[in-house]
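Omission of a single protein chain aside, the complex is shown with its protein chains in their original locations.
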Amino acid sequence: MNATRRQVLMFAGGSAVGVMFTPAPWRLITDTALWSENWPGIPAPPRGEIHTRFTNCSICTAGCAVRARCVGDQPVELAGVAGHPISRGALCPFGIVGHHLPYIPARLKEGPVGQAAAAIAGGLAKCGPAEFVVTLDLQPGRTASWTYRRAMGALKNGRYIAPSVDAQVAVDLSKARTVLSFGVPVLDGWGTPGIVNAARAGFRLIQIDAVESRTASMADRWFRVRPNSEEVLAAALAGRISPAQAADATGLAVAEIAALAQELEQGGPVLVLGSSQLESTVGTVVARHETPVPGEWKKSAPVTDLASLPDRSVRVLLIDESMPGGYLQWSAIARKLVADNPVVVTFAASPEGYARHANYALPVAVYPEVSGDVPPAIDSVASTFRIASPLVSPPSGMVNPESFIATAAGLSTGDTLRERADAIHKSARGAVFTYADGQSQPLKDMKPDDFWKVLNAGGCWIDEPGAQTAAKLTFGTAARPPEEESDLPLAIVVARETASGIPLLSKVYRESNLRLAPGYVALNPACGLEDGSQAIFETLLGKATVGVTLDSGIPPGVAQVSATPALLDLCAAGARAKVVRS
Amino acid sequence: MMSGRSIPFLAGVTAALAAGWLAFPRAIYRSQPEPVNFSHKIHADKAGAKCEDCHTFRDDGSFAGLPALDKCTGCHSAPMGTTSAEKSFIDNYVTPNRQPQWVSYARQPENVSFSHAAHVKRAKMACETCHGNTGSSDTLRPFQIDRISGYSRDIWKTPGTSHGMKMADCVECHRRQGLEHSCLDCHK
Amino acid sequence: MTSANKPIRAARYGMTIDLDRCNGCGACMLACAVENNVPPAHEAATDRKGLTWLRVYKVDNGEAYPGRRTAFVPVMCQHCGNETPCVHVCPQQAVDIDPATGVVGEMPQRCLGCRYCMAACPYHARYFNWWDPAWPLGMEKMLNPGVTPRMRGVVEKCNFCHGRWHAAKEAAAAAGKPDTPVEYTPACVEACPTGAIHFGDLNDPGSTVAKEAAEPGSFRLLEKLNTQPKVYYRSQKEWVRQVASAPRPSAAKEKDRG
Partner (left out) sequence: MDKQLIARGVSRCPALKFLLWIAPWVALFLFGLYAAALCLIKGLNQTNMDNRFAFGLWIFLDLTVIALGAGAFFTGFLLYILKLDELSSVINSAVVIGLVCYSGAIAVLMVDVGQPLRAWFTFWYPNVHSMLTEVTFCLSCYLTVLAIEYVPIVLRNRKLRQIPSLLVFEFELHKLIYVLAGVGTFLSFFHQGSLGGLYGVLRGRPFAFREGLGLWPSTFFLFILSAAAVGPSFILLTTWMVQIITRKRLVRPEVLQLLGRISGTLLSVYVLAKSVDTLVWINRTSPETGFQAWQYYSWKPFGSWILVAEIVVCGLVPALMLLMPKLRCRTGWLVTGAFLACMGVALNRFVLTVQTLALPTLSFDRFLDYTPSWQETATFLAVVAYGVLVYSFSFRYFQLFPQERELKLETPEVEESELVGRY
C-alpha cells in the first residue's frame, strides 16, 4: 500500500522533471502571453483600402467642410478642408467626432410611425377655426424648412414657428475693430471656427459675462456683471440710463462703465453681439441675399415666433429637432396647446429633448447618415448652399421629417434639394468651391448636373456678399425681464458650450474638466458641495438631479447650467435656483 | 541508488517526454481548410507569372493582400477544366458571386504594422524570402491556428524556409541590415 | 537594443504649442482619441482613471476676479530627450526612444502594467488601462486600422501619432522617396482650429518648430529637471510662462477644478 503510494509520487515527480525538458510548458507560457494581446473584447479595426470622401458638417449652422478618411466606405477620421473660403480647414471638437453621432447611447431606435400619422390626420380633422396646426422648426433656413412652410401654407390654419426669425442678417468680423459681446460665446461655438479664428487678430474682444466662460477667459477684456444685468449695461452704454444706475444693477464701478463707453467711442467700428439696446457700427453687419428658392415655394406660411400664437390654440404640433438649434422652453410651448388632447409629434434622434413631452416621438437619421443642406452661418457675409451628404447609411426604421410632414399636410414634393440647387443655378450668382481639388469657379460656368454632382461630392456654393447695414443682434440669450419673482439663492447662467451625448466627448468633460458635462451645474468652490457629487437643482418650475462641478471661475451666488433640455425646461428667463445635496 | 525503486520515476520522465514532444505539438493547433483547393503552381504557369499579378498593390502603395473574387472571374467566369475543385469553386462562389473566405497563412498579429511596399518595392525583397514556397505549391495546405494565441502556425515556422515570422525572425534580418531602431518601427 | 545601425539622417520630431492661441476647445483631445483608438470613458472613470493621451489643462494665475487670468495648456508626452525618465525604469524594454525620430515609443503588448513609468513621469503623460476598452455596439467599425486597440492592464501614451508616421513611410516607400525623415502631421496638429500647434523636425534649422522653439517666448515644462522635452510651449505672457515651473503650494490650494 505504502509502496504504491510512493510509486505514484515518484511517477508524478518523474513526469514533473521530464516535462521541463519538453516544449510544452514554455510554449504554454508564451501562448498565454500572446493570448493576452488579443483576448476577447478587444476589437480588431477593419482593414481595407483607404479613401477620402467629403461632406459638410450639419451639427450646427457653421456647416464646416469635412474631409473624411474612410476604410472601405466606413469613415474613421474627420478633418477640415484646407483652403475652404469659409470654414478654412477648421473643425470644432464636436465636428471632429461628428461621425460618432449615430452612436449616442440614448438614441431613439424606433417610434410609432403609423399611430402618429393617424393621430395627426385625426387632429387635422378636429382642428377648429381658431385652432392651429403648427410646425416648430428648431433649425430654420434649410430646404426642409421651406417644405415645412409650404406644408403649413397648404393648410388653412397651418403655422410655421422658428426660434430665431431673422435669418438674413450676418456679421462681418473682418470689418470690426472691437467686438462687444453680451454673453455671446464668440470664441466657443457661436460662429464658424475658421472665420472667427481668422478674424480674431483683427478685433479687440470685450466680453460682458456673469461667469468666466471660455470666451471670457480668452477675451481681451472681461467685465463680470451680475447675471441678467447685461441689458442694463447696454442701456447705460446707449445713454438711456445713467452709469450710476447701471453700476448698482451690474455691480461694475461707474468709472469702469464710463471707461468702457469711451473705449467703444475710440474703438470703432464696433460690432455688438447679444444686445437689443446697442446697434453695431454700419459695415460690421450685412444683409445677405436670400439663397434662391424655386418661385412656387414662395407661396408658403411666413416664419413666425411662438409669442404670435394665442394660448390654448395649437391642436397639432409637429417638432423637427433632427438638426437641433435653439431650444424653446417646454412650458412656453405647453401654454399654447389646446386643452383637450392636442397632438404633439416630435422628430428626434434622442429621447432627451421634446420626446419627453410629445405624444409621439419618431426616430430620425442624423449627421452623417442623412442628406440635407446647412443654412448659412451667422458670420458668413454671403449666403451659402452646402449639402451634408451621407457618409454612412442610417439604421432601418428612421423617419424623414420633411416628407412625413409634407405628406401629412397633403403636399406633394419631389427632390427638394435638387429643385433648390437648380433654382440657385438659375440665379447664376456666386461661385462654387469644390473640395476634392480645392478649386473655385463661377456658378454660371457650370452645368446644372455638374453643380448638383459637386454639391453632393463635397462642394459649397457661395453667393456674392450682401449689402452692409446696421442691426441689433440679439441672438444668444439677451436677458429678458424676469418672468417670475423668486427668492432662491442662485442666479442662473446657461452654458451654451454643452457637449452632446457623443461617447468620445467623455474626454473633455469626464476624463478631464475642460468642459461642463451635460446635466451638470457649475458652482463656486465655496458652495459647500463636493466636486462631482450628485445634487438636486431646483427652480420655481421644478427640480432635477444634476451633477456638481466646482469652478473658481463661477462667482458665488451663480449657477452655470449646462444647456440640456431637461435643465433648460426649469430655467425661465431670469429665473433663480437652488442646488442642494441629494 | 539506482535500484528498482527508481523505475516509476524513470517511467514518469519517459511519459512526460513522449507527451511533450509527440502529442503536444499536434494538440496545440486547430486545423481549418481553405475554401477552395487552389494551386499556385498552375496559376503561376498559366495565369500570371508574378505574385503581384494577383496579390496586388493599391495605388496608394498599400498591399491589397488576398485577391477578391473578381480577380478569379476574369478567367473563371465559366469552368476551366473538369476537376472537382474547379466545379465546386464555380458552384459555390462564382455562380452565387460569393467571396471565398480565404485564410492567410502569414497573417500577422494586429499590433504589427508590416509594409509590403517597404520590403518589396524599396528593399526589393523576393516574396519567397518570407513566404517560402507557397507560390509554387500545388495545393493549399490546411490553415493551422494556435488554439490559445490564435496565430497561424507559419508564424513559428514557414514551410520552405529556415525561419518563421516571429518577431525574432524580423529582428534578426533587420539587425543584419542595421535597420533596427525601436519597437514602433514595426509595431502600431 | 540598437546594434551597429546604419548611419541615418536622424530627425528630432518636436512640437511647439502657442498658448496664447489655444482657447481650450478640446478639438485636439478628441482628434487624438479618434486617431489612436482611445475608447470612451468607462462609466466609473474619472479624470484620474481616464485615458487622455493629450489633456488640455485649464490654468489660472491664482488671483481673484479683476486680476484673474486663465490659459489652457495642452499636455501630451513631452518626449524627453535626456535621461528619459520612463525609458530607463521600464523593466522589460516596453519603452524605448527611437534614434531615427527621437520619439519615445511605448509597446502596450510588451507592457506588464507595473506602472513604474507612470510614477517616473513628471508630466503625468502616461495612462493606464484600468478597464478593457469598450465601444458602443457597432462603433468599433469606425476604429482606425493604423493603430491597435490596447487591452486592460497596460500603460499607453502619446507617440506623436505613429500610425500616421507608418502611413507616411509606406507612401514614401511606394513612391520611391527617401523615408528619413518622413513628413507627416499628427492628429492634434491637424485638428487644432486655431493653428496653435506646430510639428516638425527640430534638427532641421529651416523648420517652423526649430525656429519657434528658439524664439524668446518659448519654454518647456519643468526645464530644470533636465529631461530635455521636445514639446515647446510659447507665450508672450509672463505669468503663463510661470506655469512651467514647480508648483506654488499656497496658490495651488484653492485651485481645485481649474
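Letters A, B and C mark the chains in the order given here, with residues in each chain numbered from 1 onward.
Please note the rule applied: a residue touches a chain if its C-beta (ideal position, glycine included) is under 8 Å from a C-beta of that chain, and two chains touch if they have at least 3 such contacts.
No experiment lies behind these values; they were computed from the predicted model shown.
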{"item": "Shown chains touched by the chain that is not drawn here", "value": "A, C"}
{"item": "Option from C:Arg110, C:His198 or C:Arg234 whose C-beta touches the chain left out", "value": "C:Arg110"}
{"item": "Selected from C:Ala10, C:Ala134 or C:Ala244 as touching the chain missing from the view", "value": "C:Ala244"}
{"item": "Touching residues on chain A - with respect to the absent chain", "value": "29, 32-33, 35-36"}
{"item": "For chain C, the residues touching the chain missing from this view", "value": "42, 44, 46, 48-50, 57-59, 73, 75, 83, 85, 88-93, 110-116, 118-124, 126-132, 151-155, 221-227, 242-250, 252, 255-256"}
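Following the convention adopted for this analysis, only the chains that are shown with their structure count from here on.
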{"item": "Shortest contact path, chain B to chain C, counted in steps", "value": "1"}
{"item": "Chain pair showing more contacts of the two, A-C and A-B", "value": "A-C"}
{"item": "Computed distance of Cα centres, chain C from chain B, in Å", "value": "37"}
{"item": "Separation of chain A from chain C, taking each centre as the mean of its C-alpha atoms, in whole Å", "value": "30"}
{"item": "Where chain A and chain B are represented by their mean Cα positions, the distance between them in whole Å", "value": "51"}
{"item": "Contacts with 2+ other chains: residues of chain B", "value": "60, 62, 109-111"}
{"item": "Multi-partner residues of chain A (at least 2 other chains)", "value": "37-38, 45"}
{"item": "Residues of chain A that touch chain B when the two form their complex", "value": "6-8, 10-19, 21-24, 27-28, 30-32, 34-35, 37-38, 44-45, 49-50"}
{"item": "Residues of chain C that touch chain B when the two form their complex", "value": "1-6, 8, 93-94, 96-100, 103, 105-110, 146-148, 159, 162-163, 165-166, 169-171, 173-176, 179"}
{"item": "Sites on chain B touched by chain C in the complex", "value": "57, 60-62, 109-111, 113, 115, 117-118, 121-122, 175, 177-185, 187-188"}
